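Below are the structure tokens for one structure; questions will follow.
One chain of protein is taken out of this complex; the other chains stay put.
== chain A ==
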């Protein structure tokens, strides 16, 4: 190689540096969407001024246009506004359910991993029992006993998906428990509480950050599915699953009523998955 052949390649390199590399475009778009989603959930009025519940019978069933980019529903409500306002409930459900899942998982895993042989076996059985419960049955149980609304749904999805997380955290705790650095900390004379907080929990959670990020998307899909079945917020509410179920009756005439809430669900799921993957790569890259 001589300096002659080097010069153009240097040029090409500096040009390409201005654009994000193709591999980074997906994660960048995903993160951007998740930021928008968070804004929509916390302060939807910043994104749109239309009231998601305002009825305008004369504007019913309008196809997407400049005035209503996503069209209107059978009562003339703006679909775009409803999709944006729907983010709050979906995200609350998604994050709430994951938080509940992880809390259950952590508590069970610590009890099972550090509580001796009987506790370990007990947690194994509990995981198997939890696994046997379908989320749907749990959701029906929760709405039947606690009434409909967002709280029971969080409990249903959180408990329903806890089994998988528990099994993962439990496995991590078991392997970290016997790691050389935990033993080294014991040999230094640290208290068990300090070892749990400073070594076992952080290391057991490290691989879980990624799965939990992807899990948020999963629970959004779950919450939409449960709302679709009528277990979530009742119809006029701006909720993606409820909107899907309302639009189903008019799918032949007004495709936009189901298409846009559906799109929101799909893109949310996709974004959390892509962001989770990028996070995984970043963590692995740092580890090696």
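Rule of thumb we're sticking to: contacts are C-beta pairs under 8 Å (C-beta built on N, C-alpha and C of every residue); 3 or more make two chains touch, one makes a residue touch a chain; residues count from 1.
Here is the rule we go by: contacts and distances are computed from a predicted model.
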UniProt protein name of the chain not shown, from "ABC transporter ATP-binding protein", "Quinol:cytochrome C oxidoreductase", "Protein-disulfide reductase" or "2-oxoisovalerate dehydrogenase subunit alpha": "ABC transporter ATP-binding protein"
Absent-chain contact - pick from A:38, A:65 or A:191: A:191
Absent-chain contact - pick from A:75, A:203 or A:273: A:203
For chain A, residues in touch with the removed chain: 179-181, 183-191, 198-199, 202-203, 206, 287-288
